[in-house]
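One structure, as structure tokens, below. Some questions next.
With one protein chain withheld, the remaining protein chains of the complex are depicted in position.
Right after this comes subunit A.
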Amino acid sequence: MATVQVSEAEKVYILHGIRDDLRVDGRGCEDYRHMEIETDVVSNTDGSAKVTLGHTAVLVGIKAEIGKPRPMVPKEGYLEFFVDCSANATPEFEGRGGEELGTELSNTLYKVFNNKKSVDLRSLCISAGEHCWVLYVDVLLLQCDGNLYDAISIAIKAALFNTKIPRVHISSDDEGGKEIELSDDPYDCMRLNVENVPCIVTLCKVGHRYVVDATLQEKACSVASLIISVTHKGTVTCMRKVGGGSLDPESVYEMTEAGKRVGKTLHAPLMKLLQEEESLGTKRQKVGFLG
């Protein structure tokens, strides 16, 4: 993980600031930095999104491929997550340096999406037990400035919203075998229902309080943080504690409540933005990576 050095006196300053609900950049304890979201940024994926949160930048691409359903759930497709840490983000990621963080992030994502409600996996089924859509969700970290989990989850939700899976027609031939035919029309596609896709909220315990969307400096002052994934209804799908420190049961409860509260408020503006972007259609001027 990209870390920064912070001196003792700076830590004291940050700590006292959070106690007074005024963080170094002027935010309160439950404020996010402003977020920029753009979808459809990579043309050779089925769905993609780029999210920048402060100086954190995350790119998510989703590729749909036809695969075999898992034997236990023959009527469902599945999602595969892979997180790649680019050495552009920090030189620490060079070579195999980012592998550990990447695995940790993708394992968390598997847990977050390990339920029936997040994504309607049945809609990914083509023919039971034989063919289904596999969504490969590839996350690329372009810049690290704290709060990777939240940025990644928002980018995934936006990319899933943007995903267009071609429609398939199954026709059986004379010998009883099935043949899959992909639609040629690029507009003839299936969209996913992303209403129940959760967003992750990371709460960092700093001193006696907790903050959301911690910067790297604030992260350096905190010993433990709680990761909660929350749907728009406030349902928690996954909860994890990261960091070496310990948390009081009482503060875990308090942080969960706060996480639910904050997480619920993330969904409405995100959906509104995605729909607004969608309504602009092809007229929208794309910003991409050089804007």
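Assume a contact is a pair of C-beta atoms (placed from the backbone, for glycine too) under 8 Å apart; a residue touches a chain by one contact, two chains touch by 3 or more; residues count from 1.
Methods note: contacts and distances are computed from a predicted model.
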Checklist entry - Looking at UniProt, which of "Exosome complex component RRP4", "Vacuolar fusion protein MON1 homolog", "SKP1-like protein" or "DNA sliding clamp PCNA" names the chain we cannot see? => result "Exosome complex component RRP4"
Item to check | Listed residues A:Q5, A:S172 or A:T282, member touching the removed chain | outcome: A:Q5
Item to check | Missing-partner contacts on subunit A, residue numbers | outcome: 5-10, 12-13, 16-17, 19-20, 22-28, 30-38, 52, 261-262, 265-266, 269-270, 273, 276-277, 284-285, 287, 291
